[in-house]
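A protein chain is absent from this complex, but the other protein chains hold their places.
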Amino acid sequence: MERIPILKMGQLLLVTIQVDMHDRLAMTLQDDLTTRIVKDRAKGVLIDISALDLVDSFIGRMINNIAAMAKILDADTVLVGMQPAVAITLVELGLTLEGVKTALNVERGMTMLKLGSFS
Amino acid sequence: MRNETSRLGDIIIEHQEKLLEGWLASLISRIGRRDAHAETELRQQASRFLSLVGTTLRNAGSADIDSSAWQEARQLLGDISANRVRQGYSSIETANFVFSLKEPLTSYLQTEMSGDPATLVTEIMATNSLFDKLGLFTVESYQKSREQVIMRQQQELLELSTPVVQLWKDVLALPLIGTLDSARTQVVMESLLQKIVDTGASIAIIDITGVPTVDTLVAQHLLKTVAAARLMGADCIISGIRPQIAQTIVHLGVNLEDVITKATLADAFLVALQRAGSVIVQKDR
Partner (left out) sequence: MIGNDIDVKVVPLRADEDVVRMRQTLRECLVSIGFSLIEQTKMITAASELGRNTLRYGGGGEAHIEKVTDGGRRGVILSFIDQGPGIADVNLALTDGYTTGNGMGLGLGGARRLADDFELITAPGQGTTVRIAKWKLF
């Protein structure tokens, strides 16, 4: 069964989404991440979507859910690398992902997580 | 079963050379622009069109120019019209390309069927009808091409009027002048986001000093832009809020809680610098 790989880097978990995800795969990722946050006692999750040229409401909600669940488990989440076309489309769709911190790229995202600049 | 259009098609194909010469003479005299390049192009277009009409008439079995048999001919006329639009010809000049073929053609029909007036009349009427339709189609294509050119120009104008300026390493400024409608917002978002990617800026100052009115729609467009920039990791500061606009925003109940707002671009720039981690030091004179 295909899964999206989750990388552990110190206390951070890094997820790079590179495939055109179907809904089941997205649900699996959500479950896997939640499990790993607990298992690895992660303090931060970085989701890299720079390779995604499409984010629809399902994926959007998945990202919201991941951030919410991570928060409950005392971990911060940063979403990085959103492409301009995707950002414009998401906003038009009405999904602003307010509960998720964002950064331009992986480097900035990691800096944010390490500094722990979250309220 | 005799093909109603095949005879005309035969005539065209048989006498193609002569017809072309007669037609071109009329075209060139009507156009009145003496320019070797234009003449060569005209020759090519006329030659292609004539042979295409000939073969289509012979094979088509109908003079219904909307049918799929006439697809290639329509395509050619569409291309020629678009070409004429680009070169600045009028719609009449463009339509005359087709209409001026009627005369040499009907002359030939008269010669071919001089002994059979009844058939001659039928054929001439059919020819007129066909070329009128083709001519009108050409005018329609011309108008559509014109509209497209105008729309493209409008788009380019929109893009030119929304420049995104890099004020500092991490700071962009977007001075908006004029109304912010939905089309403009699209262009603004695209420019801003692309600039964020290009410069890696994390702060964007949207200055609305030049925006005359802010109603619910404009406010929504602004908030959309702010939301889109945020998704890419950049925070927005809205500056240039005049007192009247502040009142309107409060009255409309627009929620600007998550957005930093400043009265002037200068104030916004200071805040931006601080957020970007810069400090301004006054040098002793």
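The first chain written gets the first letter, and so on, giving A and B; residue counts start at 1 in each chain.
As a convention for this text, a residue touches a chain if its C-beta (ideal position, glycine included) is under 8 Å from a C-beta of that chain, and two chains touch if they have at least 3 such contacts.
Only a predicted model underlies this, so the values are computations on that prediction, with no experimental measurement involved.
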Touched by the hidden chain, restricted to displayed chains: A, B
Residue among B:N59, B:Q148 or B:T216 touching the omitted chain: B:Q148
Contacting the left-out chain in the complete assembly, out of A:D20, A:D74 or A:E107: A:D20
Missing-partner contacts on subunit B, residue numbers: 68, 71, 78, 140-141, 144-145, 148-149, 151-152, 155, 186, 190
Residues of subunit A (touch criterion as defined above) contacting the omitted chain: 20-25, 53-58, 60-61, 64, 84-86, 88-89, 92-96, 98
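Following the convention adopted for this analysis, only the chains that are shown with their structure count from here on.
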Mean-CA-position distance for subunit B and subunit A (Å): 40
Residues of subunit B touching subunit A in the complex: 186, 189-190, 193-194, 196-197, 200, 202, 224, 227-234, 258
For the subunit A and subunit B complex, residues of the former touching the latter: 79-80, 82, 84, 86-88, 90-92, 96-98, 102-105, 108-109
